[in-house]
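All protein chains but one are shown at their positions in the complex.
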Amino acid sequence: MSRRPVVHQFIPSLAERDAVGFHTFAVDGILRELGADSTIYTAHIKSETKDLARHYRNHVKDPNPDLIIYQASIGSPMADYVMGRSEPLMLNYHNMTPPEFFYGWDATLGAELDHGRRQLARLCRRAFAAVADSDFNARDLTELKLKRVEVIPVLTDDALFPTDRPLAPGPIPDRSALTVLFVGRLAPNKCQHDLLAAMAVVCQRMPGSELVLVGSSSSDRYEQSLREFAVELGIADAVRFEGSVSARDLGSWYRRADVFVCLSEHEGFCVPILEAMAWGVPVIAFDAAAVPDTVAGAGVVLDDKSPAVVASAVERVVSDESLRQLLFELGSARAKELRTSVVRPRFRDFLVELLESAEIRR
Amino acid sequence: MSDITFVVPRYGADVVGGAELGARALATRLSADGMDVSVLTSRARSFDTWADDYPEGTTIEEGVSVSRFSVDHPRSPNFAASCDRLLRHPEQASMQDAWQWIDEQGPTSNDLLEAIAEVDSGVLSLTPYMYHPAVRGVSLARVPTVLHAAAHPEPPLRLPVFDGLFNSVSGIAHYSRLEQRLVLDRFPSTIPTPQAVMGLPVEAPDFEIDPDGARRAFGLGDEPFAVFLGRVLRSKGTHELVDFFNAARERRGSGKLVIVGPVVDEIPESEGIVCVGPVSEQHKFGLLAAADALINPSPLESFSLVVLEAWLAGTPVLVNGWCGPTRDHCEQSGGGLWYSNFAEFEVSLNRLLDDAGLRSGLARAGRAYVEDSFSWPAVRRRYQRLLSQIS
Partner (left out) sequence: MLNDATDAREYVARIQAEISQEARRRRESDPTLATLEREIGQAWTRSAPSGGAAAASSDATAPAEVKAHAEHLLGCVDDLSLIDVDAPDGARRGVRQVKSAVRRLTRWYLRYLADQVNAFNHFLVGFLRSTEQRLARLEDDAGAAERLSAFVDPVPEADHALGRSVADQLSQCSGPVAVVSCGSGLIVSALLQAGIAAHGVDDSADAISDGVNEGLDLRVAAPLEHLSRIADGSLAGVVLTRSVERRRPVELSSLIDEALRCVTPSGRIVVAVADLSARSGPEAELLRGMGLSPQTWAHLLRRRGCAVEVSASTGSRVATLVTARPQ
C-alpha cells in the first residue's frame, strides 16, 4: 500500500482487565507496529480506558477506514452500525454464551445473548474473514457459512503470568489445608454451583479444604443462589467469594492454589486455565465447549462432573506424586504454546496477509 | 347471649397484628351500633410465646365483653424445628405432622375451646385461619361460623390441616378480592360458600391532623419527604426500600425518607434517611399528611391499613407492585403508583416528588375510594349481608 492503512477496531464494551479488552489493545499494538493508523471504538468506555479509545458515535466524522475489525463477544447496536458500513469487515470471534444458560436467572441477559447470536449470523454473511480463538469457536462461524476462518488463540497479558516460574511442583499439599481455585465470572454457564457441590464431598474427606472463587458476578441471582447453596451444604466457611481482584492478587491466588478446577458447561476459551498452567497449578476440567481444546491433554479432563467424581479427581491429583509432576510439565509446555510471544507473531502474520489482500487494496 | 362472638388468639388495645386489629375494629364498632359483642381470646400480648400477660377473666373493653383464658403451655420449643421440617414442602406433610404443628404453634387453651363450645346463640367469628383456636374450635361450634381468614400466599396455607376449617365454616369474609381468589383457588370447595369481600373499616381520625406540628416535632423543616410507616423489618421490604431510596437520592441529588415505626432490624445510617421510631396516632397522621408520598415496600400485605390511612390524610402512595392487595387498591382507586424494580421505583419516585398536580390527583382519587368502600357504614352493610345469609 502506498499510504498507511487505516484500521478501526470496534468493541462493544472496553475494560482493561478483561480478556477481550486486553486482546483488543494487543491487536492495536500489532497494527501500529505494522505502520497502520489504528483506532479503537467502543460503546462503553470505562474510566480507566477513556484516553485509549473513542466513543463510536464519533466514527461517522472520522476518516473512513480501510478495514474494520469487530471484536465479537456479545450482541450490540455496534454490530448493526458496523454492518451498515461499506468497508471490508473482519470478525475476531470470542464466542457468545448461549442464551439458554441465563433463562431463569436473568432473562434480560438471556434475551441480550439471543440477540447477539442472531447478529452473529448476519455478521458472518457480511464479513469476509474471521479469527476465532479456538477450533470450538471456529465451528460456530463455519456453521454460519463464513469461509475464511483462521484459528489463533487470544492474546493474553504476560503480566498475569509468573516472572519467576516455578521449576517444579511444590511438595504434596497438606490434605487438611487444601486450596481449590477457580477463576471466572460467577455465571450459570461457568457452573460454580457444581464446584460447590463437589466441595461438599471434598470437605468430608479432607476437612479444612477451601474453595476460592475469583471473579465478579454476571448475575446477582446466580451469585445469591451460590451463597445460599454454600450455606445449605454447610460449607459456607470453606468457600471464599473473592470478586474481582488486581493482577497481583490474582498471582497470589495462583501461587497458593493446590489445584485448579473448571466445571463450566460453556467456555469460549478460558484463559484462566492457561494462567493456572503457567503458574504450575494442576488443572482438572469438565469436557465441554472449548475447554478440551484449551487444555489439549495437559490436564485431567472429566466427562462426569458429579460431586463424587470431581472429589476423587481432586484427591488423586493432590496425592499422586508422579501425576503431579506430569501435569506440571505438560501444563508448562501448553502454557508456553499459548503465550503471547508465540501467538503474537501468528496474529501479526495474519494481519499482514489481510492488509495486503485484494479486499483491502484501493 | 351474644349476637356475635369473636374468637381471636390475642386481643387488646396494645396488641399489634393485622387480624387482631381487624377483630377489634369490627367488634368495637358493632358494639357501638348496638349489637351484643363478645370476644374469646388468650391472655397473651405477644405472639412469640403466647405467655400469659393480661389478667384472666372477663372485662368490658370499649363496650365489648372480652374473656381471656390461660394457655395450657407456652409455644413449644420444638416449633421452630417443626416449621423447618414441614414448611419446605407443606403439601407433603402428613395430617398427623400437620396437626402436631398446629398444637405446637398454639395458643393452646382447653378453657378457650370449652368456651367456644358453650356459645349457643348468634354467630361465631373466627380469625385468622392459622392458629389453634380457629382450627380446633370450628368443630366444636354449635352456631353458624364466619371465617376472617387473613390468608396470604404463604407455606402454612398449603398444609393439609386447614381444609376442615375452610370447608365447615358457614361463611367467609375476605380482606380483599385477591384474598378471595387465593382462598377459592386453594380450597375450591369453598366456591359455593356464602362469602363477601369485606375489607376493614378505615376512617379519618377524630382529631385534627397537624402536619406542621409533626414536622416541628421531628425537626423535618420544610424539605419535601417520603414516608414509610410500619415495623422496620427485612421481610417487610424496609431494607430494600432504603437501598433503592439511597440510590435514587444519589442520582437525584435531593430527597428525604422518614421511617416511622418500631425498629426490629437496624437500618444503617445515611444522609437521606431519618428514623423517628414509633410515634403517637396524632403524629402518625401528621407525618402522613406532611409527606409527599407514602412508600409501602412490603411484598406481603393482606389489606394494608396504612395505604388507606395515607389516602385519608391526603397523600398519594407508591407500593411494591409484587404485593397483590396494595397494588389492587391502587388500580381500583387510581390513587397510587407501583414499582417492580429499581428503574420503575426511581421514575415513580421522581414523578411523585416533582409533580404536585399528579400528587393531588392521586390523593383525591385515593381518598374518594377509601370513603366509598371502607367507611364503617359500607363495611357494616357488607358484613350484615353476609351474616344474614348464614344465620
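First chain written, first letter: the chains are A and B, and each begins at residue 1.
The rule is simple: a contact is a pair of C-beta atoms (placed from the backbone, for glycine too) under 8 Å apart; a residue touches a chain by one contact, two chains touch by 3 or more.
No experiment lies behind these values; they were computed from the predicted model shown.
*Asks:* From the list A:115, A:148, A:175 or A:255, which touches the chain that is not on show?
*Replies:* Missing-chain contact among the listed residues: A:115.
*Asks:* So one chain is hidden, and I want to know which residue out of B:77, B:192 or B:268 touches that hidden chain in the complete assembly.
*Replies:* B:192
*Asks:* Give the residue, chosen from A:53, A:82 or A:197, that touches the chain omitted from the document.
*Replies:* Among A:53, A:82 or A:197, only A:197 touches the chain that is not shown.
*Asks:* Decide which residue listed in A:4, A:57 or A:316 touches the omitted chain of the complex.
*Replies:* A:316
*Asks:* If you put the missing chain back, which residues of subunit B would it touch?
*Replies:* 88, 177, 180-181, 184, 188-189, 191-198, 321, 331-335, 337, 340, 343-344, 346-348, 351, 355, 357-358, 361-362, 364-365, 368-369, 372-373, 378, 381-386, 388-389
*Asks:* Please output the residues of subunit A touching the missing chain, sorted low to high.
*Replies:* Where subunit A meets the chain not shown: residues 12-13, 43-44, 74-78, 99-105, 107-112, 114-115, 188-189, 191, 193, 197, 200-201, 204, 221-222, 225-226, 228-229, 232-233, 265, 297-304, 306-309, 311-313, 316, 323, 326-327, 329-330, 333.
Simple rule for what comes next: only the chains that are shown with their structure count from here on.
*Asks:* Hey, how far is the Cα centre of subunit A from the one of subunit B, in Å?
*Replies:* 53
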